[in-house]
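For this depiction, one protein chain was excluded, whereas all remaining protein chains were kept in their positions.
In order of appearance the chains are A and B, and numbering begins at 1 in each one.
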Amino acid sequence: MTQPLPLALAPAVPPSGLRRQLDRWFAPPEADSRRTTWPALMLFLAPALIIYAALTAYPVVRTFYNSFFTIADIESAKFVGLAHFAELARDKTFWAAVRNTAIWSAVAPLLDVATGLLLALCLYAGVPFARFLRVAWFTPVLLSYVVVGIMWVWIYNYDWGVVNAMLRSVGLGSWARSWLGDPNFALAALMITHAWKWAGFNMVVCLAALHSLPSEVLEASELDNCGWWDKLVHIIVPMLWPTLLNLYILAFIGKMKVFDLVWIMTEGGPLWSTETVSTYVYKRAFNWNTFDLGYPSAIAVVWFVVVVGFVVLFNLLFRRRERLEY
Amino acid sequence: MTPSALPAGLLTRWLRQGGLMAIIVLYTLYSALPFVWVGAMSLRTTLEISASHFAWPDVYHWEKYRIAWVDSNFAQYFWNSTLVVGAAVAIVTLFGAAAAHCLARYNFRGNRLVYFILFSSIVFPPQIILISLFQVLVEYNLYNTRLGLVLVYVGLQLPLTVYLLEGFFSRIPQDLFDAAKIDGYGDFEIFWRIVLPVGMPAIATTVILNFIQLWNEFLFAVVLVSEPGLRTLPIGIRAYMGDYFQDIGMIATGMMIAVIPVVIVYAFFSEKLIQGMTAGAVK
Partner (left out) sequence: MPTIRPLLLRGTLAVLSGAFCCATLSLPASAQGAGKATEPQTVTMWSHWPDEAAKRGFVEERVKRFEATNTQCKVNLQFIQKSDLYASVKTSVRTGQAPDIFWLEPDEIAFAKSGYLEPLDSHIELKNLEDWARSEWTVNGKVYGLPVEAYTVELYYNKDLIKKLGMEPPASMQMTQAQFTELVKKAAAAGITPLANGVGDRPYPGAYFLQEVLLRKLGPDDYKLLLTGKLSFTDPRVIEAMTWVKQLVDAGAYPKSFSTMKLGESHYYFHTNPGALMFPIASWYTGRAFVAPEKGGQPKGFPLGIMKYPALENSKCPECKTLAVGGSYVMYSRSKNKECAGKLLNSIATVENGTRWLEEVLLQTGIRSDANRMQGIWVLYFKELQERSKGAKFFVGTPLHYLSGKCADTFSQVLNRAFPAGQMSVQDAATQMDAACKAS
C-alpha cells in the first residue's frame, strides 16, 4: 500500500528500497477514519506487547548477546567476539544441517500449499461426504508431533511397517528398506510425514478463503465456458493470492525451524542426513558435553537473519496489499 | 471396436470423475488410516500387538483406558493441561486479536515496525530461548507454576496469532468502519462488535491452531514445570515411552486419550469456522 510522502520529506533522488521501506514504516498517518487516539492504541497493543517484551524479546535479545561469548556458567562468560561465527563457517555439521533444512524449505511449502488448495477445491466443488472428508483430512493436524512421530516410525519399520508390508505384498520386496535408517531416504521419509500432518491445515484455510470469494466472479467464468485449469490459474489463484502467500510463508518458516518431528523420529538421523538447524542448535545447547551456550546462540542468530531475510524478500516480491473492495 | 454409445464428452467426464473419486478415496485412506490403526492398537495389549501388528482387536480392552486414566495419574495431567492450555488460548486470542486489529486498522508511526518485530519472532527456534526464558520465570517467581507456563505459552503463540489475524483483518473493507463511525461507534466497540464477529473464521482458525500446538507442547512443559502435581498431559504419555520395554499398547491408549479434547475443540470451532465461511463474503 503506497502512502504519499509529505513534500518536505520527499528527496530529490528516488529513494532506494531500504529507504522506501523505512519511510513506509515511519510515515505520518493519512486519512482521518484510520486514526485514533494514543490511549486507545495503547489499550489494544499494550497487553500483547508487554508479554512479548518480557517473554520473547528479552530472551531473544539475550540470545543475540550470548552469541558473542563463550558461556559455561552464569558467572563466567568470556567475550570471544566473532569467533563463534568464524567457527560456524567451518563447521561441517552446520552446513549439512543448512543443506537439509534448505531442501526441506524449498520443496515442502510448495507441495503443502498446492495439496491444500487442491483438496480445498475438491471439497468446494462438492464431492459426496464432504463433511466427513473435511474431518478425515484434518485429523493428522490434530495429532501431536509425539503421536505422529511414533506412528510413522512404526509405519516405516523395516520388519512389520506398513510401507514395507505393502511393497512385499505386491512382490516389490527388494525395494523394502529401513527407510529411516538409510541416509539416502531418511530425509524424504521425514518430509512425507511432515507434509502428511500439515496438508489438512492448508486445506481448511484455503477452503475458508474460497468461501469468502464472491460467487459472481466464479459464475461469470462458468458462463464464459472456461475449462477448470483456466479457471484455476487465471481466476482462483490470483484471487486467493494473499491467502496462498500467507500459507507459503508460514510453511516456509515452519520448515526452516522444524525440530519436533525430526527429534522424535531420527534425532538428526543416520549420518546427519536429517540434521536440521534447530536440532543442531538443541544438540549443541543440551547434548554436547560442553556447557557452552554461546555457540548455539550464534547459530540461532545467523539462522534468524537468514529466515527473516527470506521472508522480507518474499514479501517485497510477492505481496500485494490492496484491500478487496467489492 | 464398437463405438461407444455415450458421447465422448460424457465419457471423459466420467473418467475424470472416477479418477477424482479414486484419488479422494486413496487420500482419505492415507490421511485417516494411521489414526484408525492407533485407535485399534489402543484397545489391544502389547503382547497381542507384537504377535500381529495390523489385526483388528478381537477382545476390546476398554479397561486400558481406565488403567491409563487412574493408574498413571492421567486425570491430574488432563486437568492441568485443560487449565493451562485453555487459559493460554483464551488470553492469546484476546490479546492477539486486539493487537492485530490495531495494526491492521489504524495508521500510526511505527505501525509496520511493530508488526515486523512481532512477526519476526515466529522465526526463532524455541529451544534456544528456553534457557533465558527459564531465567525470566525464576526471577519473577513464576517457575514451577501454571501461571508461568500459561504466560510462556501466550508468548509462544502470540506472533503467529497476530500474523494470521492481521492478514485477515486488513482485508475487511473500509466501508464497514466508515459506516460504523458515522453511526457513532467508538474504537473499542468497533473492535468488539464488528471486527470480532466478522473475523470469526480467522479467529476460529487461530484458536484451533493454537489449541493444537499448545495441547501437544512438551519441551517447555517438561523444563518449566517440575512439580509432578502440576504437570501436563504430554508428560504423562511420555512415561510410557521409557527406554524400557516399549509398551506399545499403552502408548496407543495414551495417545488416544490425549487426542480426544483436541478433536472436541476442533469439532466445536470448525462449526464456527464453517458458519463464518458459508455466511458468505463480507458485505
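In the analysis below, contacts are C-beta pairs under 8 Å (C-beta built on N, C-alpha and C of every residue); 3 or more make two chains touch, one makes a residue touch a chain.
This structure is a prediction, so every number in the text was calculated from the model and none was measured.
Considering B:I131, B:V195 or B:L233, the position touching the chain not shown turns out to be B:I131 (whole complex).
Checked against the hidden chain, the listed residues B:Y27, B:Y143 or B:W215 yield one contact partner: B:Y143. Only one of B:Q17, B:S50 or B:Q174 touches the chain withheld from this view, namely B:S50.
For the chain missing from the display, the contacting residue among B:G18, B:G110 or B:G186 is B:G186, taking the whole complex into account. Looking at subunit A, the residues touching the absent chain are 43, 72-74, 93, 153, 156-159, 178, 180-183, 267, 270-272, 283, 286, 288-291.
The omitted chain makes contact with subunit B at the following residues, 47, 50, 83-84, 87, 130-131, 134-135, 138, 142-148, 150, 184-189, 219, 222-223, 226-230, 235, 238-239, 241-246.
Rule of thumb we're sticking to: only the chains that are shown with their structure count from here on.
Subunit B meets subunit A in the complex at residues 20-21, 24, 27-28, 30-32, 34-35, 37-38, 53-54, 94-96, 98-99, 101-103, 105-114, 116-133, 136, 151-152, 154-156, 158-160, 162-164, 167, 170-171, 173-175, 177-178, 181, 187-188, 191, 201-202, 205, 209, 212, 215-216, 218-219, 234, 237-238, 241, 251, 255, 258-259, 262-263, 266-267, 270, 273, 276-278, 280-282. Listed in rising order, the residues of subunit A touching subunit B in the complex are 24-31, 33-37, 40-41, 43-45, 47-49, 51-52, 54-60, 62-63, 119, 122, 127, 133-147, 150-152, 154-155, 160, 162, 165, 196, 199-201, 204-205, 207-208, 211-215, 242, 246, 250, 253, 256-257, 259-260, 277-278, 281-282, 285-286, 293, 296-297, 300, 303-304, 307-308, 311, 321, 323-326.
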